[in-house]
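As you look at this complex, bear in mind that one protein chain is not there, while each of the others sits in place.
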Amino acid sequence: MEFELSEEQRLLEASLRRLLADRYGFDRRKAHARTPEGWSREVWRAFAELGVLALPFAEEEGGLGGSAVETMLVAQALGEALVLEPWLATVVLGGGFLRHGASAELRAAIVPRLAAGEVLLAFAHTERGATADPADVVTTARREDGGWRLNGRKTLVLHGDVADHLVVTARVTGAPGEERGLAAFLVPATASGLARRTLRTNDGRRAAEIVLDDVAVADDCVLGEPGEAFPLIERVVQEAIAALAAEAVGVMTLAHRLTIDYLKTRRQFGRPIGSFQVLQHRATDMLIAIEEARSMAIWAAMSLDEPDAAERRRALSAVKALIGRRGRFVAEMAVQLHGGIGLTMDYAVGHCMARLLAIDALFGNAAHHLARLADGGGLIRAA
Amino acid sequence: MEFELSEEQRLLEASLRRLLADRYGFDRRKAHARTPEGWSREVWRAFAELGVLALPFAEEEGGLGGSAVETMLVAQALGEALVLEPWLATVVLGGGFLRHGASAELRAAIVPRLAAGEVLLAFAHTERGATADPADVVTTARREDGGWRLNGRKTLVLHGDVADHLVVTARVTGAPGEERGLAAFLVPATASGLARRTLRTNDGRRAAEIVLDDVAVADDCVLGEPGEAFPLIERVVQEAIAALAAEAVGVMTLAHRLTIDYLKTRRQFGRPIGSFQVLQHRATDMLIAIEEARSMAIWAAMSLDEPDAAERRRALSAVKALIGRRGRFVAEMAVQLHGGIGLTMDYAVGHCMARLLAIDALFGNAAHHLARLADGGGLIRAA
Amino acid sequence: MDLRLSEEERRFREEVCAFIDAALDPATRARMESGRLPTKEQWVAWHRTLAARGWSVPDWPKEAGGPGWDPVRRYLFREALQAAPAPQPQQFGTQMVGPVLIAFGTEAQKRRFLPRIVTLEDWWCQGFSEPEAGSDLASLRTTARLEGEHWIVTGQKTWTTLAHWADWMFALVRTDPSAAKPQEGIGFLLIDMRSPGITVRPILTIDGEHEVNEVFLDEVRVPAENMVGDPRRGWDCAKFLLSHERAGQARVGIAKERIRRLKRIAAETRSPRGRLIDDPSFRDRLAAIEVEVKALEITCLRVVAAEATRAGDRAPDPASSLLKIRGSEILQAIATLTLEAAGEGALAAPEAEPDRPSNEVPSVPDWAAMSAPLWMNWRKFSIYGGTNEIQRNIMAKAFLGL
Partner (left out) sequence: MDLRLSEEERRFREEVCAFIDAALDPATRARMESGRLPTKEQWVAWHRTLAARGWSVPDWPKEAGGPGWDPVRRYLFREALQAAPAPQPQQFGTQMVGPVLIAFGTEAQKRRFLPRIVTLEDWWCQGFSEPEAGSDLASLRTTARLEGEHWIVTGQKTWTTLAHWADWMFALVRTDPSAAKPQEGIGFLLIDMRSPGITVRPILTIDGEHEVNEVFLDEVRVPAENMVGDPRRGWDCAKFLLSHERAGQARVGIAKERIRRLKRIAAETRSPRGRLIDDPSFRDRLAAIEVEVKALEITCLRVVAAEATRAGDRAPDPASSLLKIRGSEILQAIATLTLEAAGEGALAAPEAEPDRPSNEVPSVPDWAAMSAPLWMNWRKFSIYGGTNEIQRNIMAKAFLGL
């Protein structure tokens, strides 16, 4: 057992945090949020220059060979600055499919440009009325003329409004909910028959609804094995959950720091409100929640290497359940201790709350994962 | 809607409270608890003299014609003094079967002696491994020689060690869990074939395990309609739940009062611990819980008159669920605010905790009743 | 002692429900049901519908133009509106400044303002909170100095609900900065929102709504006749107002309406265990809240019945103090359960409004899209009007002597 960060990991974290401190103050973030896309291309280029976008890819493909621990450090730093840029969609989700499911040719064509900040990806998976079960897919892929034809409708595609390529999941055979029969494709956003409509999300970001009307996809854009893509999809979703867990720790840390500052400066009844014991204990409970979340984010990163699929699934469900609940708790407390100001657009705490709710909602919320975990026997074996 | 107590009700409450204040201080109670039976015959006679035992019975039968509201007032006062005497077993449970299920002859034979404190009753219903569903009865009643033969084993019969007569439930037909097929009998404790063994309960009271080995019961000891006794059993259990709810309010009130006293007198770090805001809020949350419990105890008393059986069942389940949870909460807080002393035999708060756990356990705990309520559609209709 | 409604009370409730059912505009009802604030037009129209029936000022005595209802009827009326759901009569006039004027106002003030409250000719807003004085009103900074026949008011109010719709504001202003105690030397002043020197600046909340505002007052001239009562004893008016009608703070009717709605939603929502309503875990959590709502409702009825029997005696009662605390906690618990039911749908911002349809079919149902904004918005219930922490401080002092 070993718990220290390496020198390289420390360096990466420090330089990213420096960049965000310089360029991502809350006022700048507000300006980014007001643009039509809701984020800044300039910041994105700065991420590219720092290597944040190349990080998880193999060195021989133009990446930096970072592990899940590096992704965790990045996600936490991005969370602590409430970063709006499409890192999760492009690097973790899109990049995850490239790393685990793309042919060498496809990777060679996309990864260097992604790392350079020139290509944006998005994960077109969720469908209207679907549960968070990753196999709950109705969209179809039909074999035709030596290629594939996609038909269906995807929604809540994070940053699907700007993505250059979409990872589209579809069903080759079987019924919705079945793990067998799924496939994934990398589809150019400009493909004929693909229409998109921008949606807004409750955390002030953008997503898209995508309609696929007999969209033709060539074989070289297939990700994984058609009909057998479920493990690929599940793995990428698990990596996203691990990243979200770390991001949540960052967001909670920001909410807590702002709260402590407020408790020390805001005065009521002639003294700083931080001198009231009840508020001190609430702030302590926030700290406890954050440390629990931090432990789970670390465990999530470690668990991605777990070879037993059922074990890994249970672990990530446990992580997501805890992160969702503790995130909500920290948001509640931060707002309660701030009073009205914590609920306003002009102050960061409310945005922490909105983001923590969004993180809970993504890829199955706490209730969903708790039920999955419970029905799967829990974490601790009876005998 | 009308919410005041009548003059008579106030008078009853005041005289019972005076009796308890005079005769039932915690040191006296300790002495009663140390006797083999675990309670005081002398106090019981005093209850009889005051009319507490006669209260719910009709005036023409030697009772005082009290309603559910009077029972509520008595139960609350008894709870607030942590009274050990077999009032619930004899007056509410046994008395309930007499009132709702006994023939006029049987009532005439028993009620006056019960009211005088000369006869003790007990409810022999629970069986080993049974759920809290009142129809979960295996014990059989077989028709034979113009009478009945009872066979089976009952446990946790409250004060069954001293009862003169036992109300025994048994099954004439059907399978355990079925509402049809149940019967109830008033059986003398001295009946041939009836054996009993004293048990202790976790709240320091006595109960018994009863073995019925072909016990003969005559027709004039039948309560209700053989085979159709479920509604009778359910009604008496509901009256017991209403009484327990009121008793719980009394116990919680005592725990809270002791806690407030302690907070005002115990000093730490140079000041009374009641000056710490966190402890003030805990004490306030206890008060809130008690007021909620009080409301539910009132609602329980009112709901006993509800003619719709399903509605009444839902109401009493809601009451028991809330009482169980709030009782536990108040116990936890009282002990936490007292520290170690709250966990000792020599101090009343621990006994409040033990009694509140027992009240939760009796006739279906909070989890049981919540599930029953939830599966029955809850309290609020969707449309 | 009888908690059940009398035959007359039951008939009264039926009459109210039937009226609401017949008179409420479906668009207004749909908007209320979605969890949104009604539009100003919807609110005014509904208020006037109630006024035409004689019901827009349910708490006022007959002499002042009210229906003269007892506390039980007032409670039933309010709950029926919540259950519909329909807007309440606009509260700043009917429940706040109106009763203050009835108790403390001059005859001229009553004649001038009360009738316009009844019909919502004037929309009122409340100018109490300031940036440095939320729960701690004693540190109020907005000043009013008398110059001839006018008070000259300068300062800043904040969290002013619907000030952008308001015609008038009732405000606390510091008239005597040299008063011995900080609560003394405060006046209760009526300010025309169209007066020069007033600037209303929206505060957008994180759910995207514009409900509250900052109001800046820069040398605003207010006729001296608009002072209510003694200019140094406005604190009495404020205390009177804040202690008014506690049972309404429990919001039992809203809780019940939300639960009914959530049950309908859960019957149509898929979960890992089939329909959400069939998941015993969800059912237990919902039932636990229903039980708490019932405890709150009975507590409300106790308070209301006590008010009815002891009209004069307003001794504080722990039961009435817990209504606001538990009411807010319960609504927040319902919001959490609804948020969880929405699943990933909670991510999507609402697209169309129920009474203003768009051409697109929204990507997620409106209730799901609204679940996160409402969850966030409802955090306010444990904050405004004195945070739940302050409520507990007050209870510990008043009832426990701690």
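Assorted remarks:
By written order: A, B and C. Residues from 1 in each chain.
Heads up, the rule we're going with is that a contact is a pair of C-beta atoms (placed from the backbone, for glycine too) under 8 Å apart; a residue touches a chain by one contact, two chains touch by 3 or more.
Treat the numbers as computed from the prediction; the structure is a model and nothing was measured.
Of the listed residues B:Val138, B:Leu199, B:Ala216 or B:Ala382, the one in contact with the hidden chain in the full complex is B:Leu199. Listed residues B:Gly117, B:Gly181, B:Pro226 or B:Gly350: the one in touch with the omitted chain is B:Gly350. The omitted chain makes contact with just one of the residues A:Leu93, A:Ala135, A:Ile298 or A:Met333: A:Ile298. Residues of chain A that touch the chain left out of the display are 1-6, 9, 69, 260, 263-264, 274-275, 277, 279-281, 283-285, 287-288, 291-296, 298-299, 302, 318, 321-322, 325, 370-371, 373-375, 378-383. Contacts to the hidden chain, counted on chain C, fall at residues 273, 279-281, 283-284. The chain not displayed touches chain B at residues 126, 128-133, 155-156, 197, 199-203, 207, 209, 268-269, 276, 278-279, 328, 332, 335-336, 339-340, 342-346, 350-351, 353-354, 357-358, 360-368, 371-372, 374-375.
We adopt the following convention: only the chains that are shown with their structure count from here on.
Distance between chain centres (mean CA atoms), chain A to chain B: 54 Å. Averaging C-alpha coordinates per chain places the centre of chain B 42 Å away from that of chain C. Annotation for chain C: residues 389, 392 touch two or more other chains. In chain A, the positions touching at least two other chains are 276, 278.
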